[in-house]
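The complex is shown incomplete by one protein chain, all other protein chains being positioned as in the whole.
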Amino acid sequence: MANRAGFLRSGTFRNLAILILVWEVVGRVDWIAGGALPGLSEILIRLWADRGDYPGHVWATVQASVLGFVIGNLVAVGAGILFVLFPTLLRLTRGFNIAVFALPPIAIAPILVLTLSGMAPRITLAALGVYFVTMSATVVGLSQFDTRAADVVRAYGGKDWMVMKLVRLRGAVPDILSGLRIAAPNAVLGAILAEFGGGGRWGLGTYLLGSLGRGDPARLWGIGLVATLIAGLSYLVFAVISARTLGSSRSVTLNTAIPDADDGAERSLPLRLAVIAGAALLPFFLWWAFIKLTGVPDLIAKTPLGVLDYLFLSDTSHIARAKLLAALAETLPITAIGMLAGLGFAFLLAISARMFPGFIKTFMPIALVTQTMPLVALTPLLVLILGRGTSVTLWITISVTFFPAFVLLVQGIQRVPQSVLDLPRAYGASAWTELRMVSIPAALPYLFAATRLTVPRALLGVMIAEWLATGTGLGNLLNQSRGYLDYGMIWTVAAVSVCLSVAFYYAILLIERRTLTRLGMQWVE
Amino acid sequence: MAFTINRRTFIQGAAIAGASAGLPLRARAASALTMQAAWINDAEFSGYFLAMDKGYYSDEGLELTYLSGGPDVIPESTIIAGRADLALTTPDTTIRAISEQGAKFKIIGAQYQKNPIGIVSLKKNPVNTPADLVGKTVAVPPVNTVTVEALLSLNGIDRNAVNIVPYAYDPTPLVRGEIDASLDFTTNVPYTIGLLGEEAQSFLLYDHGVTLFNDTVVVTEETLASRRADLVAWLRASRRGWDENLADPSLYPPQWEDSWFKGTGRSIDNEVFFNTAQKDLIVSGGGIFSMSEEAIEKNLAALQAVGINGTREMFDTTLLEEV
């Protein structure tokens, strides 16, 4: 309540109103790329005119996202519980988990449409979007339980599962709920992306596809806003639920004991190596099993061996490899630049958040909207504003990368203890000096964690831009291959993009652990 | 919903398993047939909508399931995976798949005698012939890049002289002059361009050497062998639908405002424009879907010129003869 009152009182409300007014004026006079950004009122008028179309599409999207959300989260929570009970299992599935986290949805959507039918691709893409977030939230929630309460249960002879049942599960609820809150918009975006490509009559993605041909930006923005609204509402529902339950589950005193971190780690080297090898192989096994289970013929569905064969053993392998390498040569440099740009932008924002809290309050709602807008709707319009060069790729990449990095960095900067901040101030240091000497170095672990989050998303952003704007690199190769019925290449691009994301992730992880260990700092999961 | 679809997949999976085991396929519900369209619902598929609405398929003893398409849907894949019995495809893709990947497809008919795909530009900055493309920026859906490359090669134009960028199905960049031309259905997009206050100029790829059909009716050899009668029945019913639809192209699209075209995001006037414009590209002396020897010859020649080796055997005209 206090927050809401504060929101109205502070400049935020006024700033937002000004912003909307500027948008309206700019839109009305067709200032941006001759009308690519219509005024808010034009969008709303269009929405009203189209009101008959929306219910069916919204219903289909909600249906697919809710189903995907439920399935993905059930699997995620179940997996989270298993991982906590059997830590070896967590280490064994690490490769799989990172792969799910890192997979670019636009590379996976065509594969799902190839192998599954009807609503299944939409539901699967929605479920994939929520799995990692909820799974990690579950593991974190279950791991950070009150050890003293667990001792009480154990002191009466309670076993691990009893501790799980009485102490850990309920204690993890707030964490799981905050996971669900972040996951919910992912489900909506996943469903819309699969609708866009997957055929079928209903769904906002389908509507978007049909509407693209009308050359009516107001319609596209309208669909985008409705998608944002659904995603935003789903976020809000879980925000409210977690606000309601949080009060009664927060531990009343601070637990000083930290659960044993390497609890149950394999001691012997051979066993550890076996687990690492298993973790690396499991995603490929699951890929293979998925194809065998769906029973899709070999011609369309390539197993890991099929892709190996396509890339290295068949008569046309050298052509395939040349195409792939050429595409990678276009995609990789811009991905690296895009990642740096996204991180840099997030970093600047995080610092601004510290220096000018008012600005950030205005900016946050806009930032949230950019995270829930379906990019396929806006890319053709972005092209009008930014052209088809490097800048459009960079902007798209920044827009998909900066937000999670920004949130983490703000957390990092905020967690610097007050006493540490007071010290330089006591010696008369300016806010900037304080930031430079204390806050930024202290936020280093968060900067690394943000980088890990950013890398896979940077690849996603670049591939979207390549697909819809620049016509280069992996994103273009993926779509061109469909015209050639080159299934081998479709699977190869999907596999390579996932492997690249995972490899980047681990590379950052390695640098992070090295650097932070040398600096004697803790890393952030 | 997911369940029924899964069940269908399962039944068809079972049917395929049955076929490979040499069991009589007639054991399955005799008349269920699934077709995979090439795109979302628009006037391109009017003939089928009409035939379904008027019960022409049921008259032939068929129970037709119609699947809409989309950018990620590769119609050929749907029939390979056994989720549909018949698909509407682009012939270059299909023939390339047969010749290069050994896919067991047969083309049993062609909806468009002339491919409606063309280069669309604005009258104020016209692209009238392939030669005009030199130095221009043309937006092409990545899937169709191969077709534009065929056009350039058939007309002796250097591929590097044309700037090909992705086309995201939105004519706005063309109208705003960000691109000079786009590859699209000439039966469709000029309408929108007109609405946006510009006049469209277009030419068909067909008229410049890319003498291809489009929306070719494709089945697997297996389906052809086991369900020949059903396929003939489908061709007959579909032809009835198309004949009736094209008799007055402006008659039926408005009737589908709340059924087939509901919520597609497109306007009915657009569909009428489309239906009218496509008439000449579909109608054929030999009847709808017909594939004359001369036309097949032209298709093969055009493909040959871009290195796709098609043969006459890939086309099976005997079903049309039965119709």
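By letter and in written order, the chains are A and B; residue numbering begins at 1 in each of them.
One rule holds in what follows: contacts are C-beta pairs under 8 Å (C-beta built on N, C-alpha and C of every residue); 3 or more make two chains touch, one makes a residue touch a chain.
Convention: contacts and distances are computed from a predicted model.
A.B. asks: Write down which listed name, "Regulator of SigK", "Acetyl-CoA C-acetyltransferase", "RNA polymerase sigma70 factor" or "ABC transporter ATP-binding protein", is the UniProt protein name of the chain that is not shown.
C.D. replies: So the chain that does not appear here would be "ABC transporter ATP-binding protein", according to UniProt.
A.B. asks: Please provide the labels of all shown chains that the missing chain touches.
C.D. replies: Across the whole assembly, the hidden chain touches A.
A.B. asks: Decide which residue listed in A:A155, A:L269 or A:A426 touches the omitted chain of the complex.
C.D. replies: A:A155
A.B. asks: Looking at A:D30, A:D146 or A:D309, which makes contact with the chain not pictured?
C.D. replies: Counting the whole complex, the residue in contact with the absent chain is A:D146.
A.B. asks: At which residues does chain A meet the chain that is not included here?
C.D. replies: Counting over the whole complex, chain A touches the hidden chain at residues 146, 148-149, 151-158, 162, 166-167, 170-171, 247-253, 255.
Here is the rule we go by: only the chains that are shown with their structure count from here on.
A.B. asks: How big is the gap, in whole Å, between where the Cα atoms of chain A centre and where those of chain B centre?
C.D. replies: Each chain's C-alpha centroid was found; their separation is 37 Å.
A.B. asks: Which stretch or stretches of chain A touch chain B in the complex?
C.D. replies: Touch list, chain A to chain B: 33-34, 36, 52-53, 56-57, 63, 67, 109-110, 113-115, 117-120, 123, 194, 196-202, 206-215, 217, 219-220, 295-297, 299-300, 376, 379-381, 383-384, 387-388, 466-471, 476, 479-480, 482-485, 487.
A.B. asks: Give every residue of chain B touching chain A within the complex, in rising order.
C.D. replies: 1-2, 4-6, 8-9, 13, 40-42, 67-74, 76-77, 80-83, 93-94, 96-97, 101, 103, 141-147, 164-166, 168-173, 175-176, 178, 188-189, 192-193, 195-196, 262-267, 270
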